[in-house]
Structures are given as structure tokens and as C-alpha cells.
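Showing just some of the chains, left in place.
Labels run A, B and C following the written order; every chain starts at residue 1.
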Amino acid sequence: MKILIHEANVRVRYCETDMAGHVNNTSYFIYLEEARGKFFEERIPKPLNSFGRFILASTKCDYVNQAYYGQSLKISTWVSRIGNKSFSFGHSITAEDTGDLIAEADAVIVNFNYEEQKSEPISLELREVLESHLVPN
Amino acid sequence: MKILIHEANVRVRYCETDMAGHVNNTSYFIYLEEARGKFFEERIPKPLNSFGRFILASTKCDYVNQAYYGQSLKISTWVSRIGNKSFSFGHSITAEDTGDLIAEADAVIVNFNYEEQKSEPISLELREVLESHLVPN
Amino acid sequence: MKILIHEANVRVRYCETDMAGHVNNTSYFIYLEEARGKFFEERIPKPLNSFGRFILASTKCDYVNQAYYGQSLKISTWVSRIGNKSFSFGHSITAEDTGDLIAEADAVIVNFNYEEQKSEPISLELREVLESHLVPN
């Protein structure tokens, strides 16, 4: 089975830079949230992807190289772990022009039942989608 | 009657600067929203100040001088106009260290009945509070 | 002569919404800055478009309708005024899905000589580009 990697693109905005002349550390989390939002929308079918279903429990970013205003960045997203009530994403951010790795990141997502306000086991249907994107660490 | 001016303070954050080395133009609107939020909270008594009561219809900022990371900025806020269903704020932003005028701004606020989802006339009680801060243009 | 209008697109990000459930007022200024940046890059030839050439002196936004997470917004940008050392942009923001007008905005830009740190008259070459996008108010 071919493993699927999700790709999203952002163009660095001026207000996402800081006085050091590069992209501010907080801006990368904007890009990562955007990439996950597109993953949910584009890869997880509607009934499995309701509002409040996926709660971010933890996120980490390692800054490898600087990025700059106007650069186009590619955020690759895959599933790095599938647990009982949670799973993890792996992300890499690369610059489209230079090919440089800009950052590596991960995110822990809790499978949440918003109506009942508690976490719940990942359904078989959702597990199947996640497994098709699984690249274990 | 003494006219009341509301004052709020912010310290410029690193991520609010941009690669030009100064505070990014979009950050000023963060400061202005923060100043209005404190005005609502500190100057308008609770029953008159319910969630969704004050809708921003328009805002403008004139950039006069640059501001920089770490500077403490004072945002002065007053009422510049009281209409039937809306009123306007005037704002000035000054740097605490240099005393420089950094920006002048205004905002048009609609008096909104959130339950009925429509604008409504400003009540006498609210008008009284607004009038005590009125500095007409 | 056909008047040129510049178009840029953004997709509303989750972090650009606020607890009122819609796009926060400050986020629109991010979109407008992004649209102007693309205008400068795509419409103004390189030698005329150096770093620090265009300084934002003032900006205003009228909020007409609410926008929401995930919506694709089109920002149309044109030149509304050409002065001696400054010019103005007009902007409209519309939702791609509903066609609704979301916001109307403008921005005053000073033509700045960054090396000498002072404003200077708009050159004939730049004026020509601006005139091709001129829709007077």
C-alpha cells in the first residue's frame, strides 16, 4: 500500500516576519495549524470530521533553517502514531525555492466527542484513513 | 463636567515587529482592540456591556511615527461621536519613553442586540456613560 | 485604456477567527497587507519596487459582512488616487462562495527613498504603472 503524504502550501506574509528579518517562531504554528486543517478537510470524509472532533493536545517545532518574506513553503503532513483515543502528526516544512528543510514538527491530536465533551476511541473508519497516512517515527 | 479619557498600556512584543525592524501595521489594530475591550470592561457597567453588544463597523489608523520592540505604548481612548444606534471612538497611541505620538485612530461601533441580531438605539444609561467620555472631533 | 484591477486570494485560517465565531477585525489588515505585497511584486517592475520604497501612512477598513473559517476571500486592489509623493489604494474583499461583499478598505502609501530616509516625488515610470490601475473615488 502506498503511504499518502498530505501537502499544503503557504506564502510567507510580511507580518509573519520579525525584526530579526526572518519568519517569527510563532508563525510556524500558524502554518502547521493551517496544514492540519486542510488535512482534516481533504483527507477525512465529512461524517468523521465534525466540528470539535480533533483537539490539539501538544505540539512541537524544531527550527532548522530560517525562512523569509515571500517564500513559498511546503508543509508535508503524515500520521506518525495511532493510539486508542489519540494520534500524532509528523510535519516537515521545506522552502519551495531552495529546497531547504526549514522546520520539523509534530502534533498530538485527541479524538474528541464534542457533544459529550470527552475523548473517545478512534473509530474503525477513521483509523483506516489515518493508517493510509502512517509513517511511524 | 470633566471629560474622561480611558488609558490602556501595551508593551510591544517581538512577534508584533516585522522585517522592517518596527511594529507591523497590523499590530496596531491588536492594540486598539485591546484598548476598546478594556474600555468596555472598565467604563461600561455590566448589564449594559453584554457579549456581542458592541460591533466594530469600521476602523482607521494613521501611522505617525514608528514604534519598536519592548516599547511601552499608551493607548488613549475617548468617544468622538454619539449617534442613534452607533457611536465612534477616537484613539491616540503614544510611546511612554519618548512621548512621541505613534498613531491616531478611530473606530465606529454599532450598538447591537445580539439576541435579536439587529442594531438598536443607544439606551439612556449607555448614552450617559458615553457622554462622560465625549470629545467631539 | 482598460483599467487593471489586481486580485489576490486568501483562505481564512482558524487562528484568524475569534470567539465570536467569525474572522477577527484585525485579520482583515493581514489580508490587505498581503494583497498590497502581491500588487507591488506582480504589477510594479523590480527597479521601481525596492525594499522600503512603499510606506503605509494610513489604512481604513469598513466591515460589511462577516467571513468565516475556511472561506476563500478575493481581495481586489486598485489605485484610487495619485498625488505628488503619495498615492492611495482602494480594496474590496468578497467571499468566493457566496459572492458577498465582506469589506471595503483603503490605504495611503508614501513613496519613500529608503536610502535617504525621506519621501520623494513619484517617478514617471511608477506613475505610469499606477495610472493603469487608477479608479478615482
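The definition used in the following text is that a residue touches a chain if its C-beta (ideal position, glycine included) is under 8 Å from a C-beta of that chain, and two chains touch if they have at least 3 such contacts.
This structure is a prediction, so every number in the text was calculated from the model and none was measured.
All together, the complex described by this structure holds 4 copies of its single chain type, of which 3 are visible.
In the analysis below, only the chains that are shown with their structure count from here on.
With chains reduced to the mean position of their C-alpha atoms, the one farthest from chain A is B.
With centres computed from CA atoms alone, C is the chain lying nearest the middle of all the protein shown.
Judged by shared residue numbers over all numbers used at their interface, chain B and chain C contact each other through mostly the same positions, with over half in common. Each chain gets a centre from the mean of its Cα atoms; for chain A and chain B, those two points are 36 Å apart.
With each centre defined as the average position of its C-alpha atoms, the distance from chain A to chain C rounds to 30 Å. Between the CA-based centres of chain B and chain C the separation comes to 24 Å, rounded to the whole angstrom. Shared interface positions of chain C, i.e. residues touching 2 or more other chains, are given as 30, 33. Interface residues of chain C facing chain B in the complex, by the touch rule stated above, are 20, 24-26, 29-30, 33, 52, 56-63. Taken together, the chain C residues at the contact with chain A in this complex read 13-15, 30, 33-34, 37, 41, 70.
Chain A makes touch with chain B in their complex at residues 14-15, 17-19, 21-22, 24-27, 68-69.
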